[in-house]
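Other chains of the complex are left out, but the ones given are in their true place.
Chain IDs A and B follow the sequence of writing; residue 1 opens each chain.
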């Protein structure tokens, strides 16, 4: 279903070519005055067409708030928001129902919803649905800041190029705020340059590349989360897999932990002044589902964009024969940079939800 | 919290040194006659002390069913089960509250529950709590088989040694059943041998190693799952992170997808007789949260066991000073083999829950 969260509950609606997309945010504390410019800024980071490395399609994601704010402050009622879809040109999408695009949800959506599935522009599976997620996340990010928690992500990897990783045990608010100011959020600008070259190469080849986004939350108190099935990992993973193209979620050292020895992976506790800290933070700030007070570190694997301009093999569902298709239009060769604010938004929503419980 | 699932709901209870551990399984279809020998077999695969490569501690995990079965058949009422804890020797655990073990939940549990946290043997965070999970999963595995779905996992990697990976698009029931019969479930017995050597080396070094478990479900129909936040990935990840020591969950190509090009990662559809299939299955059988009918492939990263015999640095929470500790007792240098049936159990529970919805 399209609802995220327990105490802070976000419901997303819309399809790429419906009259509108939007969201309802229930459970926000009353008396909160969101900075709407920052909301716009986060949404702008997600929007396509902002940079040379992203998709050329232009969307005007102007959210209209329909309820929940009185004189710019939350009143306790759900905040609802809609964004009109302007770009509903009459291109023929019917063919996509007959010859499903490889690695798109077209095929599985038709298996679930039948012929009534709205295939236009990816329907409800369109990346465009992440715009309302960013809107809601922008509220959460600000509420977290009021509680002393900063959330920011960097592009850990694109294609074969890795960013330098910070010290997970020591990454701090200043480093994260610096990331948030960058249009292409990496710690190493050289790595960033190389990543953009990889994206450009993929574009030239009518192809696409994926990557890894690593998101941090610093300032979290110890003791947030629940054991077993409502732990920080469970809740964050359940949320982050809601972002299209996410193929993996891991914490701290993640899959690399599998190759480490215990003596290497274990994070020795140590005092940091009067505060309990640890020398390393391979755990990514969570032990047994509960925060340790060290930075939360979550890694998100993003697959290469499924939409590429190359001819691809597929099937004709009508004739039940193998065939091929070319997806027309200009495609975003790498959604990873634009997915960064989405990962931040969803992380913020999940973390705030757990803190409000 | 300690409850998993929507329509099929499993509640786990107990601590390592409480009188008992157990579970309640609500929502099982009535009239199901579980093969209790197979339930025992799955639980035995998880139990420590069965093999040279696992922990020497012996547990007698004899489950007693208290309700829900009449003449061996489910009657519609919740199935409840308890396992008595016999091994409650009076070792002094109080010290662990003062000097928390690195990378254990001791510290975070105390941050959450305070001094009343039951630290003995890891309390509610003990790996022993996976025994009732296996019990419940054994029911799910059998119910899935009745629906034509087989679930089985192999050890994909331990330390630096990788098993051969099957063709994700073609892995079938026979291969999975062969895995289920192996005490050390790998496709390549040579790789398995090398893995066991790595475990043995870690034991000699008073250290531990981690690994990756890859779990498959074949026979799933297309169309299972929901978009966005209730997709197959969301639900499986939320469940699998409930298993202690899991640090990452990914699907199909997982984090490797981040390094692939779209033209390489996309799975071209093709006809397999009259059935729609695909040439590759990098997606791991899920697109947009919904099953495609191809094998479901989920990868689970397991960290090296936190309990090692080496001296480790930690803090004294009372004096607020750095100190060190040695965890006495014989430790399991690698829980990965024993975690295999747990991953299968949890995968089966999550998949069945989605199919029942």
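Keep in mind that, in the parts below, a residue touches a chain if its C-beta (ideal position, glycine included) is under 8 Å from a C-beta of that chain, and two chains touch if they have at least 3 such contacts.
The shown structure was predicted, so the numbers you read here are calculated from the model rather than taken from an experiment.
**Student:** Please state: how many copies of the shared sequence does the complete assembly contain, given 2 in place?
**Tutor:** When the whole complex is considered, it contains 4 copies.
Operating definition for what follows: only the chains that are shown with their structure count from here on.
**Student:** What's the rotation, in steps of 5°, that superposes chain A's Cα atoms on chain B?
**Tutor:** 180
**Student:** How many Å are there between the centre of chain A and the centre of chain B, using C-alpha atoms for each centre?
**Tutor:** Chain A and chain B have C-alpha centres separated by 27 Å.
**Student:** Mind listing the chain B positions that touch chain A in their complex?
**Tutor:** Checking each residue of chain B against chain A gives 1-4, 12, 100, 102-105, 107-109, 111-112, 124-125, 129, 157-160, 202, 205, 207-212, 222-223, 225-231, 233-235, 237-239, 241-242, 244, 246-255, 257-271, 274, 276, 278-279, 282-284, 286-293, 299, 301-308, 310, 312-315, 317, 320-322.
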